[in-house]
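For this depiction, one protein chain was excluded, whereas all remaining protein chains were kept in their positions.
Here is chain A:
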Amino acid sequence: MEHIRTTKVEQVKLLDRFSTSNKSLTGTLYLTATHLLFIDSHQKETWILHHHIALVEKLALTTSGCPLVIQCKNFRIVHFIVPRERDCHDIYNSLLQLSKQAKYEDLYAFSYNPKQNDSERLQGWQLIDLAEEYKRMGVPNSNWQLSDANREYKICETYPRELYVPRIASKPIIVGSSKFRSKGRFPVLSYYHQNKEAAICRCSQPLSGFSARCLEDEHLLQAISKANPVNRYMYVMDTRPKLNAMANRAAGKGYENEDNYSNIRFQFVGIENIHVMRSSLQKLLEVNGTKGLSVSDFYSGLESSGWLRHIKAVMDAAIFLAKAIMVENASVLVHCSDGWDRTSQVCSLGSLLLDSYYRTIKGFMVLIEKDWISFGHKFSERCGHLDGDPKEVSPVFTQFLECVWHLTEQFPQDFEFNEAFLLQIHEHIHSCQFGNFLGNCQKEREELKLKEKTYSLWPFLLDDQKKYLNPLYSSKSPKFAVLEPNTVSFSFKFWRNMYHQFDRTLHPRQSVFNIIMNMNEQNKRLEKDIKDLESKIKQRKNKQTDEILTKELLHSVHPESPTLKTSLCFKEQTLLPVNHALRTIEGSNPADNRYSEYAEEFSKSEPGVVNLEYGVARMTC
């Protein structure tokens, strides 16, 4: 690789940003074509994908070396100290080049090879089939049909080829409406609620300016409300704050005038734009990056960042949407400005509240494919996959994941997946390792030939399903069990496991999840054993009708099998405690924590009596 000048630097220190004792690990830093790798003296490896790097900083030279701080998009922050400045400079320059690619073809996905053949790759891409998904919802039906208007991306470049529209909306109406909508994103179906026969539709803002009208657009909206046989009025949700929408009118855009559209109820819900969200997250990370926060720093920082307020706004909008359908049986049309950020958030969250299918692992993948990928959420721009306009980067999808996490916290039994699943997806929207999230719309993806050149993420997640299962999930809930989350302010909390994923000292020291999962598995295995044994007994009973003989046989079965199983159990069980005992120790070194600064006071009076690190090491053994 032409960008890499130094591939290996020894004696590099890795600092822990939340440890007060300035503890560091010493090891070797390797630079590969795709990853930065740090191997410490305990042979523990830290891999950092170049695409994950958001910012590299070289700080002023210190006595121990040259500090290099790397901030990642998955919220990992590493602080290296490289002994020689020249090495540091080389690595810094290489990383600057490697983390910002100019062309899609240079992204990891195009070189990533999981050793699958072409048919396996294709199968992987076919795992999620949106036509199948619309069929599951119950469309096409007597009111909704597949439109071929956008078959060649002629009407709207950022929409998928296949779009569902009301049956009574003719092609001229669609074409007319699309001309009146920003970027040609006319109203189309996002989710159809089979029970209520109501629909969630999405579009972009109308080009209404101060007074412009479009009869076709009015017809299309009327067609949507007519497609709902139960309720004649429909809601139009503008997810922007009213002020923003009004400002847009001056630019010839804006929002629907209720007087021009029959039977619509217009509603603003006030979610801020991508720029506000970007700086909000920046602020949040700044505050939480400092160690030894005081209560007022933490909460006033949390407050002034506004992050949780934005999360609540998104959630409230989704609840409004779900209620309109559940309670009033009304169809809803959602839009923001271009209809690919806030609209995607609200439509997908709303569907998640309404339909329990989207709360399964497979269903959640479908939801992301449908409302985010196919409807043209600009993943590559929002995640900064390529070296582009930093003003287009925004954590819109991260917010969606956080809303889902809040729901999983409130409804611990309603989701088939767990937090790790959300974190893993978040990891991969930035990793550029799989093709799913590359590009900004379906058309662009087809041009990039992603399905031929890259792999799909979903089959890999499904293969690893075990890691992502929620042990408390009860699958018995009916299909349309609607979730009604509580959005009073105190139901929202800081998502530590996302924003401090890699700061192990801040995490709970033992994981409930692992142990429940293991127990569940063990229970299943035991059940299977019982069944096996029972069938064995039955077989023998059938063979030998003599009761006494059976009894003897039973005896011979029993003493053998329990020991076998107990040994199996013990293996499993001893493995477990050791595992988290390790975790406990690693995480619970008092030197990691804030109170350890007083250890200095302890040792002042009698220098060098106790070596804390040594004490811990000994306890571990």
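Criterion: a residue touches a chain if its C-beta (ideal position, glycine included) is under 8 Å from a C-beta of that chain, and two chains touch if they have at least 3 such contacts; residues count from 1.
Criterion: contacts and distances are computed from a predicted model.
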| item | value |
| --- | --- |
| Which of "High affinity nitrate transporter 2.4", "NADH-ubiquinone oxidoreductase chain 2", "Leucine-rich repeat cysteine-containing subtype" or "Myotubularin-related protein 9-like isoform X2" matches, in UniProt, the chain that is not displayed | "Myotubularin-related protein 9-like isoform X2" |
| Contact with the hidden chain (one of A:Y30, A:F266, A:F298 or A:F502) | A:F298 |
| Interface with the undisplayed chain - residues on chain A | 18, 288, 291-296, 298-300, 302-303, 306, 308-309, 312, 410-413, 471-472, 474, 486, 488-494, 496, 500, 503, 505-512, 515-516, 519-520, 522-523, 526-527, 529-530, 558, 562, 565-566, 569-570, 573, 576-577, 580-581, 584-585, 587-590, 592-596, 598-599, 601-603, 605-606, 609-610, 612, 615, 619 |
